[in-house]
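Sharing a structure, written as structure tokens. Questions coming.
Partial complex: the chains shown occupy the same locations as in the complete assembly.
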Amino acid sequence: MELNVYLAGQIHDDWRQELRETAEKQELPLRFFGPMENHSRSDNIGEEILGSQHDAVQKDDAASDFNNLRTQILMQKSDVVIALFGEKYKQWNTAMDAGAAAAMGKPLILIRPEDLHHPTKELANKANVVVETKEQALQALSYVFETQ
Amino acid sequence: MELNVYLAGQIHDDWRQELRETAEKQELPLRFFGPMENHSRSDNIGEEILGSQHDAVQKDDAASDFNNLRTQILMQKSDVVIALFGEKYKQWNTAMDAGAAAAMGKPLILIRPEDLHHPTKELANKANVVVETKEQALQALSYVFETQ
């Protein structure tokens, strides 16, 4: 058995790459999906495909079309969702994706620093599991495959 | 026909009360639901019912149980969801509720100041309608009932 894992969260640093490398080292049978990790490309994808837009609002409208198409396809293909929160950025997409995952019946792992316990408390309650590090999230998935 | 409307968003000011009063003046057949609007009670509801908890994390865990019970019951009863974003606060519950509403097939109206167009762009794309004011959100619902 192999599990498909959607990695929801900010796209400003390489946390997904780190997580994937750790999973690979541990030889976990996981296949990872997620949003476009190149931030400027994520912002520009609308104009890249559709050409120049009227203004910044329209540019964002166009980009979000392609980003949400991607998320919808990949989240529907996933067996479990990991959502990572941190101190920086608004992270509204992360919260939106976490809310959607729970409503779709997808098992949900929340990674957040303990400091954020108050603003994530309802998100934490919707998640199956709340951890503080990427390594713990992988431990949770590794546990699914272990029998001893 | 009467519509049940869930009002997702922050609970730090009285925007829901304003919206309800406007709707009443316009005699719109709407019944509004939402989270506990008394902020400190929302934070303390866990200890209010279960008694004192070990620490702040446990207190939050306890509170979120009751807040999410409330949200799940009321959102399932709703025909449409309005989610309001503003400049202040983290608003992760708002994003989580909006994501859940869309995944549940509930029609979704997003209210946000135009300044926030960039961080709300994927949320905007999931919403049926994006407006900037509470009055516009009510216009959208009023339009559902009008025939001329």
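Order as written gives the chain letters A and B; numbering starts at 1 within each chain.
As a convention for this text, a contact is a pair of C-beta atoms (placed from the backbone, for glycine too) under 8 Å apart; a residue touches a chain by one contact, two chains touch by 3 or more.
Remember, it's a predicted structure, so these values are computed and weren't measured experimentally.
Note on stoichiometry: the full complex in this file contains 8 copies of its one protein sequence, with 2 placed in the shown coordinates.
The definition used in the following text is that only the chains that are shown with their structure count from here on.
Superposing chain A on chain B by their CA atoms means rotating through 180 degrees, a value rounded to the nearest 5.
With centres defined as mean CA coordinates, chain B is found 23 Å away from chain A. Of all the residues in chain A, the ones that touch chain B in their complex are 56-57, 60-61, 63-65, 67-68, 71, 85, 90-104, 114, 117-126.
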